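What you see is part of a larger complex, with each chain still in position.
Chain lettering (A and B) follows the sequence in which the chains are written, and residue indices restart at 1 in each chain.
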Amino acid sequence: MNIQDKIKTLAQLDTDLFGKDFLLTWEKSDDELKAILEIAAILKQMRDENVSPKVFDSGLAVSIFRDNSTRTRFSFASAANLLGLAVQDMDETKSQIAHGETVRETANMISFLTDAIGIRDDMYLGEGNKYMREVAEALDEGYEKKVLPNRPGIVNLQCDMDHPTQSMADLLHLKNEFGSLENLKGKKIVMSWAYSPSYGKPMSVPQGIIALMTRYGMDVELAYPEGYDLIPEIVDIAKDNAKKSGGSFKVSHHMAEAMKDADIVYPKSWAPFHIMQERTELLKNKDMAGLKKLEQKALLNNAKFKDWEYTEEMRKTTKDGDALYMHCLPADISDVSCKDGEVEAEVFEKYRIKTYHEAGFKPYIIASMMFANKFKNPVAVLQGILDSGAKRVRF
Amino acid sequence: MNIQDKIKTLAQLDTDLFGKDFLLTWEKSDDELKAILEIAAILKQMRDENVSPKVFDSGLAVSIFRDNSTRTRFSFASAANLLGLAVQDMDETKSQIAHGETVRETANMISFLTDAIGIRDDMYLGEGNKYMREVAEALDEGYEKKVLPNRPGIVNLQCDMDHPTQSMADLLHLKNEFGSLENLKGKKIVMSWAYSPSYGKPMSVPQGIIALMTRYGMDVELAYPEGYDLIPEIVDIAKDNAKKSGGSFKVSHHMAEAMKDADIVYPKSWAPFHIMQERTELLKNKDMAGLKKLEQKALLNNAKFKDWEYTEEMRKTTKDGDALYMHCLPADISDVSCKDGEVEAEVFEKYRIKTYHEAGFKPYIIASMMFANKFKNPVAVLQGILDSGAKRVRF
């Protein structure tokens, strides 16, 4: 489809994204999610066809990361750069940011000439998303009281609840692999826990996936060993979504069983809800000995489930023996990145390039979220870019 | 006032800012300071009205920070970006810069394609400003000997003597609050020491404030507990300025007394001159035990002056019970950021948003200093920007 047709599709959607932060997919309407996908696809195609969607002549995009991340950092930087914004990192080591009373001050201090803020804060259960909302409120006040000339839009780059840039990139990948969102109806996707030698991986990916994919009429199965529950409220959202969309949502506790006849599989480790709760308390109290103990307990428990590895044998039981394997990367690949991991090397290798394609949508999803936030009429702006004939490589 | 009128005002000023570094306000003429304010205001209004003052198509703005600072870092980055320069940080951890013989080499190595250098070096008494002048000399030589295609302009982002981007932003804030520089005549401003649980805060803010505000016919009162003196030479500058400008300058040692009838109050902690002298010696000798001892001594002495807190009660004694409260942020707010601090929470909250406005001028002051340094005829360039119709948000 050419860009023009995509813009026409976008024009038919009823959205209210202008000036709204992107924090959780379940706060957005179906049309709004479609619009994010559409704008992302348009921006990607523009880049591929050497059209430059540089809508800003200047302006900052601030990234606030509470942990390290090559992938998300580069995705954010790419998105900002594509639209014309310069990235300014706000690492805690470089600055004085903190939770609590100083948030509202700092939020304003970094925003005088800022158009977008990306925040990654997935360390503490019950904190990351809350922090983003604190920043948002501070920005609202700053804009209202004329401290800020415009209200920077916030993009959630991963929190304790959701990882919307990941799940939306995953959705765009599925749309491309299966031809359309409509084609996802009736497809079986298995979001499965998988063994990893590490401990404490965030729950935001599985939560994001089940909450999002249940909106497209898919049969979503969440498989994990007893005890590895996710946040209950988010599981409820998935259940509701499945009902509304005419799909299904099921929780099960046997990996190999779950994989049977799957169209799509997403085997990935995470830490159980109750461990994350304990961990958050210990972290808050800076109880290092307690954390060490918890880690040992958790790893010991994990070790019981080394057979939760996505294998060639399992793959053969999936739909046509060829379920689309997905992962947010990096995966724990058995005998490659670790001894026992989430996936057999042979299987991973088969879908490796596809996981790269999957990851490749993320910069455009982020750019799309920024874009939708800043323009009241994205259709007109995208058309304007096309008409302007601006080239990315100028000569 | 519209931009056009501001440009006309600027045109009437007699300045020699082109190619000159901005290191100390007292090295600049009255017209030059006015020009900096005027250009800053024009750049701000351009940004607000979606005019893009991106005068550089490429070029670096190098920041050299010897301590961490979110606020100044972001202000510098915003200023550079607004004018079209990319920020390149020169953190000491990332590089090999040092005082002494290597300064002149490094200054050239980072400047081959650089237009502006912002330096923050406020750790050592007698060193920060000296270091900037060392860099400046090295750049002069590099430019003269054709090592550098142009001479980057230096902006002092805080040194041991002055904090001109802060004091000039403060002045622009006052101009806006009171309507004009002329209206500042006869106003009483109190720069007061205030209690803080921390130790060793630089003297550059109070020094910058008294040296600058005495130029506008204000009644400037510097209040601090006995012993918390500033650098004597800079106090003398304030005295001279007051005489010339028809204002007054007074040193006093009772906070509550000083605040009476004040139009503007600036309560802020700093370390006394003699402590800073001792500290500098100890730092140079890397005498960690000595530093620890000095800190204890200083904190113990500070603790005698916990009543140097700007309170609601004091506020009521100011002009109309509503003196404009100023602070360079972050303030030590009692019961918020610390138990006992510089200001009562209730008072701070009343003026909180105004302190944000105050801070919001800093990016534009920095941009203005860069701008004035690079263009022989800023009036023509600003007019050229307006005429070009360049938009910041392009669509």
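Throughout what follows, contacts are C-beta pairs under 8 Å (C-beta built on N, C-alpha and C of every residue); 3 or more make two chains touch, one makes a residue touch a chain.
The structure displayed is predicted, hence computed values, not measured ones.
J.: What is the total copy count for the complex if 2 chains are drawn?
T.: Full complex, one repeated sequence, 3 copies overall.
Keep in mind that, in the parts below, only the chains that are shown with their structure count from here on.
J.: How many angstrom between the C-alpha centroids of chain B and chain A?
T.: 41
J.: Can you list the chain B residues touching chain A in their complex?
T.: For chain B paired with chain A, touching residues are 47-48, 52, 54, 68-71, 73-75, 77-78, 81-82, 84, 86-87, 329-330, 333, 336-337, 352-353, 356-357, 359-360, 362-363, 390-395.
J.: Considering the complex alone, what residue numbers of chain A touch chain B?
T.: Residues 54-60, 62, 84, 86, 88, 90, 93-97, 101-102, 105-106, 108-110, 112-114, 141-142, 145-149, 374-375, 380-381, 384-385 of chain A touch chain B in their complex.
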